[in-house]
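Just below is one structure, and these are the notes that go with it.
Complex shown without one protein chain; remaining protein chains in place.
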Amino acid sequence: MSRKWLKVLTLPVMVSMLLSGCAGNNSTNDASKDEGSNSKNATTNNAAATNATASNSTDGKPASWIADRKLKGLIFMDSDDYTEDMNPDIKAEIKKETGIDFEIELMKADHSIDGLIAGLAAGDLPDFVAFYLNNSGRPEMPVVLKAAREGMFTDLAPLYKDTKVFSKYLQDGFLPADTQYGVMFRPEFNGSAYFTHMNIDRNGGQVTWRGVGGPYIRKDIADALGVDPRTITTTDQLYDLAKKIKAGNFKDDNGAPVTPIGPRYWGGQEVGALFDDLEWGATDQRIKADKDGNILHEAETDYAIKKVEYVQKLLKEKLLHPEFFTMDESRATEGAINGSWGIVADMHSYQDFEQSLRYEPIGPINKVDGSNQKVLDFKTGYSAWAIPSTTKNPEDIVKFADWLASRQGKLLWKYGIEGRDYTLDAKGNPVVKQEVLDLKAKDPNAAKALGFAGVGNNWGDILGSTDNDNLADFGEANYGDNANANQFPAVEKIAEYYGLDQKNKDALVVDAYQPTAFLGEFASGTDLKTAMDNYNDSLVQAYYAKDLDQAKKILDSALKQLKAAGLDDYLKMLKDKNADPKTKVKL
Amino acid sequence: MSSHVSATTPGAKPRKPRTTLWRTIVLHRYLYFMLLPCLAFFIIFNYIPMGGLLLAFKEYKFNKGLLHSPWVGFDYFKQFFNSYQSKQLIVNTLIISSMKLFLYLPFPILLALMFNEVRNKWFKNISQSILYLPHFLSWVVVIGLVQRLLAPDTGLLNEFFSSMGGDGSTFYMMDPKYFYQIMFGSHMWKSLGWDSIIYMAAIAGVNPDMYEAAKIDGASKLREICSITLPSIMPTVVILFILSLGNILSAGFDQLYLLRTPGNMQLSDILDTYIIRVGLQGGQYGYATAVGLLQGLIGLVLVVIANRVSRKVSDTSLW
């Protein structure tokens, strides 16, 4: 929009403001003042930047010094982990070490990606932006990709070269395939990279998280029935178990009868881990290769109707909670805490209510191919940041991110300030102070104000969480372990019960793309995505259909839609992609 | 209506035809003074951003801006009408919004009339205050309440039926049979009290002398309402109705988005939810804009027709 045109139009606005009284008057003044001061700011900023480089050689600045400037980021992520208020001590520490005055702003609204688009269109973004992006198949991807193609972001590849941590991104074999070729160094960019994918582990296939997730059964019920839940490995056994729970007439904390199988702790949804020998591929993908290497969608296999038959049976006999797929979170949580479900479809061993070991893990249920080998991703990323091309001296941001990703930086944003929040042991590893742990347990909000990741304030994640290996860096896998805090007494017990270590050792480590990762480049990708969503909905509809015939009809029409949206061509494309070593697909 | 106003307004007496218009404008200078900021406002805050409608015919590029992005003609419209969903979406939207437009229309008026007949001031104030409360709850909260009320087995409604010896396991939210009732009921619950406020204000403006006269004539309550109250508030009713016609192709995003379950999706998918879904996926702004433009166009046609009919029949019109 032309500025001249706007200036002409401001005239009537000013008239209207005059009319609305002095209140309006002030605002016009403010606006014009702003304009003036903005340009002034820009020049002073530049001056400051040159000053900083000049004074770099002078004494008194730490080795980590970057520049005396303000860095402002806009975060498009919905998470309570980030707060705009930084702890003043932490802020001062950053300033002292790097000269950076760090600030973040959050856009938490629904569909906050719209805010990113609007900001891009208006050329109105701060020094850097960060957004959610776990793989190249995410809905955010086409938006940021479009922006990158149209020159809205700064090329980061040359800026990585002089860094300590991010230079690893340039080495072969450090990044997982999807991050390397799908997100960052896409072939179309010829060696340039416009987004930095974050949260990449230092070593592939490493499991630092000690929790066990999946379906759990109430321990007292399993004991009363004399069942070892680890022996439940097929859906048929699960059905028998549910029938026994039903026959056992168990009661929950409020004295109401127990529902044999209840929804996930986080609210109703289809849970793959529960019906695994009837699931074709992951529940968010539903694409898998059969024994002969043919790539198929679940809708094309008989697993679809088998699953419908099974779920209908469970529903009819009242073994599965009727709202299993749709229940809202608060009620699902309520049920898990009150013991209202004999089996909780999905939860994990770090959760507060599990620390008394009320539930124990089931199975795992075998997959369609009959194995129950754990599959681990080589590495995965989530969240990414980019620098708008309007930002001056983008190298400052990369240097700052590099500092945050260094051990020194991580120590600050993960553990806080030495003396105040932790002490160092003989090996130089942080030992969290007991009073911080106590405060965290008693008043999480007050603890959060201390301003570092250990107490739930994750501002450092955004630019600094990558090349992660907590055990090597700080001598503990989780915050507080060195202090022997034992915050999660159930975790190790469940891990041992479940045989977590053995399962991790035997796990298959895969470095590949999600099957749906290529929808963005597929010609009728939007239609196909809609048809895939429609299939998911149709499946639930079929579970609740009057009889199997009606269910079949529903599934048939969903399959027809998939075909019409180009499913066959997409699967063919997956086959070609899979043949290329750079784009192996997780099938 | 006030057709004789012109005769009494000073500027309306024509002397020299050539200067009449100018003279009229000068005579109305105060009115223009009152109107000018308003026009400026609508031009700046509504018409300038309307340039964004160009996106319906363009492929938006960040680096080229709105004006220099390449044209795609009617591609987005073709894409929409070729999409297998478009017919279903339009039908669903029309059914839902017609229910909210036509079926719902008498209820707030009825409620306002009922309030008008309450003599106990104390009861009147309290009940009004209570009935407009739901307006302040966002749909997330309202649908949450609905889900609890209608939950199979544990919901209040099902518990009631099973205590009466019936079947207490109906999954109302999943069954398309109950979708319209739930949609309409929750809409009514949330909006009824609030929407009646405007009619209460209209009723407050009716000249009490007319009721006195009717009382002397011995008219019954029902007659009083039919021949005095209703005709008096008719202009308000008609104008509000015409205005709402403009939105016939938007049936309320938040409510429908939250009510949608796999079970009722053949009925609950509407244009607004579709726009958000598609607009978000891949940032297809042009496409979303095109569908929005269609919604506006159909609204415009309906309003123009309704306005013309209303001007002929009741002498009430927007312009």
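A and B are the chain letters, set down in written order, and residue numbers restart from 1 in every chain.
Please note the rule applied: a residue touches a chain if its C-beta (ideal position, glycine included) is under 8 Å from a C-beta of that chain, and two chains touch if they have at least 3 such contacts.
The working rule: contacts and distances are computed from a predicted model.
A.B. asks: Which one, "Carbohydrate ABC transporter membrane protein 2 (CUT1 family)", "L-arabinose transport system permease protein AraP", "Pyruvate dehydrogenase E1 component subunit alpha" or "Nucleoside recognition protein", is the UniProt name for the chain you do not see?
C.D. replies: Cross-referencing UniProt, the chain left out corresponds to "Carbohydrate ABC transporter membrane protein 2 (CUT1 family)".
A.B. asks: Determine which of the presented chains are touched by the chain that is not presented, and list them.
C.D. replies: Across the whole assembly, the hidden chain touches A, B.
A.B. asks: I'm checking contacts with the chain that's been left out. Which of A:Glu329, A:Asp369, A:Glu418 or A:Asp469 qualifies?
C.D. replies: A:Glu329
A.B. asks: Contacts of subunit A with the missing chain: which residues?
C.D. replies: Interface residues of subunit A facing the absent chain: 1, 3, 6, 10, 13, 16-17, 19-21, 23-24, 27, 30-31, 34-35, 74, 77-81, 83-85, 105-111, 114-115, 117-119, 121-122, 124, 132, 134-135, 207, 209, 211, 213, 253-254, 266-267, 269, 282-285, 329-331, 333-334, 337-338, 348, 350-351, 376-377, 380, 382, 444-445, 456, 458, 514.
A.B. asks: Mind listing the subunit B residues that contact the chain we can't see here?
C.D. replies: 1-6, 8-12, 21, 24-25, 28, 30-35, 37-39, 41-42, 44-53, 55, 66, 111, 114-120, 123, 125-138, 140-141, 145, 189, 192-193, 197-198, 200-210, 220-221, 232, 235-236, 239-240, 243, 246, 285, 288-289, 292-293, 296, 299-300, 303, 316, 318-319
Just so we're on the same page, only the chains that are shown with their structure count from here on.
A.B. asks: What is the distance in Å between the mean C-alpha positions of subunit A and subunit B?
C.D. replies: It comes to 39 Å between the two C-alpha centres.
A.B. asks: Subunit B touches which residues of subunit A in the complex?
C.D. replies: Per the stated touch rule, the residues are 1, 9, 12-13, 15-16, 19-20, 111, 113-114, 117, 120-121, 139, 142-143, 146-147, 150-152, 322-323, 325-326, 328, 330-331, 520, 525-527, 529-530, 536-541, 544, 561, 564.
A.B. asks: Can you tell me which positions in subunit B touch subunit A when the two form their complex?
C.D. replies: Spelled out, the residues of subunit B in touch with subunit A are 36-41, 43-44, 48, 51, 60-66, 83-85, 144, 147-148, 151-153, 169, 171, 173-175, 261-263, 265, 276-278, 280-285.
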